[in-house]
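One structure follows; several queries about it will come next.
Each chain you see keeps its place in the complex, though not every chain is here.
Labels run A and B following the written order; every chain starts at residue 1.
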Amino acid sequence: MATLSYTSPELLTINAARLLRDGDVVFVGVGLPNLACNLARRTHAPNLVMIYEAGVIGAQPARLPLSIGDPTLVSGALSVCSMYDIFAFYLQRGNVDVGFLGGAQIDRFGNINATVIGGYAHPKVRLPGSGGSMEIAAWADRCYIITPHQKRRFPEKVDFCTSAGFMSGRAEREAARLRGAGPQAVVTDLGILEPDASGELVLTALHPGATLEQAQTNTGWALKAAPELKTTPPPSAEELRILREELDPDKIYLKGGE
Amino acid sequence: MGKLISLAEAVARYVQDGDTVYAAGFTHLIPFAVGHEIIRQRRRNLTLARATPDLVYDQMVAAGCAKKVIFSYMGNPGVGSLRLVRAAVEAGELEWEEYSHFSMISRLTAGATGLPFMPMNPTAAGDLERANPSYRTVTDPYTGGQVVVVPPLKPDVAIVHVQRADEEGNAHIWGIIGEQKEAAFASQRVILSAEEIVPAEVIRSDPNRTLIPGFIVDAVCHVPFCSHPSYTQGYYDRDNAFYLEWDEISKDRQRAQAYLDEWVFGVKDRQEYWEKLGPQVHRRLKVKRRLSTPVDYGSY
């Protein structure tokens, strides 16, 4: 069997899509999460409901949106509501199953920093800030993170906790009585990290060709492997076809990588 | 005198140095033309509040209008960093006050509904709550637990762009409605700009579409294409190319200044700006019709 070639963003997107379940209500971001959701809808999760923090529910974008507030998300959507309503009636009420998160740093316990590198008052690098991620991380039932696997992105501890993962460990999150269960998986270009019983992110799967050593070298803490380290099935021809021909033919998000 | 006045007059009359300004819009309906007019009239020491500062605040900060920003996501939506606001913050030249989207919008909702605060469920992301003393807690009188609250935001002036309004400012808005209503109700003064000024009968034909009632509006301005490079649903597209271009322009203060000289100070008003963009851009942003199915209110 010939091995199919694929880029790093394609690998990330396909593995993220596989985490979604049919019927999930997903708080979607632009870029790869948007592609992942649309891929899932065209494969195993036709009843996925896509929600955007701009207030759009059940979008049917006719083109790839550049921003989370693109007009193509609105025309033909099922519903559009105010920003307060999308956060209050949908997310805070507990109507969102899945949230996608990103950030400059993700630490050992899945906490995310999207605010500053360095000190808060005099930041070395000022990042965009929380947006909706503080609440998504707390209130969506499950959260997924898509990120390249780089050491600077995976420090032992985030400089600033924009969005709570398991904080100092699962017990602390449980004590905080947050609605959501916290980060369930981090999809990188090397594999998949999932929280263990203590809430620490451990490597549970490697993508075809990637090694544990690679993953450990590119992680800022002593990354453990799960007892049963799996290998993810390679992207299928159908998954790649949908991504390349239907979802991002101009390679706006799928360019780059190897 | 009527409320229907020119944008220049509205800004002259209702935006003062030192004001807290809320130019509303979540990606959609961002009132760029009003931001540009504020730059042209050289307002100073403004506090610029907005969930997503977007390019309009980058430009206003570059023009020296602002002493402070209040925000929850300081980015160029879909592109990346908001370089000029970010540089000013990193250089310590600009004060800032930061929230999450929901706490920002909860502040505005408290302001709009006259409440002393709005509660939120816990997020446990304590770093921002520690960094910003506006976050407080109250004791839940039903469970004894702690509840995070934020105080009202009551801007001096809200700037809201809409698709269509009558001369009194009764306004129909559709597409992404963001925080337009909350900003208008929270603020002391409201400048409303509209793509179209329509007879009151059009507004009255669909009262559920009216998110802002005229009696809270101070000035009504007829400003077609007010939102460019943002967009107005059904009227013109988002100019994604410009959002990408600004990412280049804003890497260099000189280039940003040259942009302002040419596109803000170099034009009299939005009409001149739009004409200057030229027919190719007009064509690129043109949108085909897709009408809503009407509803029947019945004649009673």
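In the analysis below, a contact is a pair of C-beta atoms (placed from the backbone, for glycine too) under 8 Å apart; a residue touches a chain by one contact, two chains touch by 3 or more.
Since the structure is predicted, the reported quantities are computational estimates derived from the model, not experimental observations.
Undergrad: As a check: each chain kind appears once in place, so what is the overall formula of the complex using those labels?
TA: When all copies are included, the complex reads A x2, B x2.
Assume only the chains that are shown with their structure count from here on.
Undergrad: Flag every residue of subunit A that touches subunit B in the complex, lowest number first.
TA: 30, 53-56, 65-71, 74-76, 80-84, 87-88, 91-92, 115, 120-126, 128-135, 137-139, 160-164, 167, 173, 176-179
Undergrad: Across the complex, what residues on subunit B touch subunit A?
TA: Residue list for subunit B touching subunit A: 26-28, 51-52, 71-75, 77-79, 81-82, 86, 89-90, 92, 98-103, 105-106, 108-109, 120-128, 131, 145, 174-179, 181-182, 231, 233, 237-238, 240, 243, 287, 290.
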